[in-house]
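Right, I'll just put the structure down here and ask away after.
Every protein chain of the complex appears in place save one, which is left out.
So, subunit A:
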Amino acid sequence: MALSLPPGLTHAEVSFLAEMETVTIVPRQRLDSIDLLSGKTPSLRPPHRVDLSLWLALLLKKQRRANIVPPPWLHPASLSEIVQRETKENPTAFSEPPPVPSRPNIHQPGIAARQNNNETVQLSPPFQASCTADAPAGYLPYHWMEVAEMLLTFAGDDMISLGSAGEIRGLLRDLTEVRAAKMRDSTKTLGADGENVGGVVSLRGVGAMELAENRGFILGVVDGMRRIGASVEATRREQEEEMGGPGGGGGGGGRGDDGDDDSDEDMGI
């Protein structure tokens, strides 16, 4: 009864999530609005484009009731630009994630504020529309690998407008390989080379499937390093405490930006 999977999403769960991404379709048949648990679907009137969840779009596609509009980032020009950026311009980091949807601010003309800024709920992938026809080109969304794979497999004929499937798949493979190498290299910053082992590592721009693939390995390295270094860490915290800084404590801080505060307190003592 209880779930026997290890912590962290598996590949199948990640692709289930990716199916919640929103895509744009061009309906080929009329279909009235359907009352779903996630809200009413827009009524389909060909040839008006609508945005729908990917799982529904694929269902309509299989029934030949709609065509899927490929997201701009899947265009070969966009993909090769990203490959270029990943290999030449910034060979160590992942390329930037898509910008947060924003709109002009009424009070401060010229400065865009994020959409729905005053909402308490904030959308994040897969609910952020990053695979629709309006999505910006040149940025890989969080679920890029799964969405690209599903679109090419189940809606390959709709992707023809972009270029040959072979070309797109080739570029996607290049991306996968370049980024997999970066993922492996990231373990160096995790402290696997025996140098300074810090507490925070940023993998900005990484994709969901890439995380799922490497989760076990990376978390294993981080947790392993922590166990090996547990006594070193305990000694360091003791020393910091003796030196008068509030250092180790529960909150964490103590180094870096907090350095000034610490020395101020020292002066006080």
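Heads up, the rule we're going with is that a residue touches a chain if its C-beta (ideal position, glycine included) is under 8 Å from a C-beta of that chain, and two chains touch if they have at least 3 such contacts; residues count from 1.
Going forward, contacts and distances are computed from a predicted model.
Hidden from the displayed complex is a chain whose UniProt protein name, among "Actin-related protein 6", "9824_t:CDS:1", "Signal peptidase complex subunit 1" or "DNA replication complex GINS protein SLD5", is "DNA replication complex GINS protein SLD5".
Checked against the full complex, the candidates A:H11, A:H48, A:R173 or A:R236 give a single residue touching the omitted chain, namely A:R236.
Counting the whole complex, the residues of subunit A in touch with the unshown chain are 1-5, 7-9, 13, 16-17, 19-20, 31-32, 34-39, 41, 55-56, 59, 63, 65, 97, 100, 103, 106, 115-116, 119, 121-124, 126-127, 190-191, 196-206, 208, 211, 215, 218-219, 222-223, 225-226, 229-230, 232-233, 236, 247-248, 251-258.
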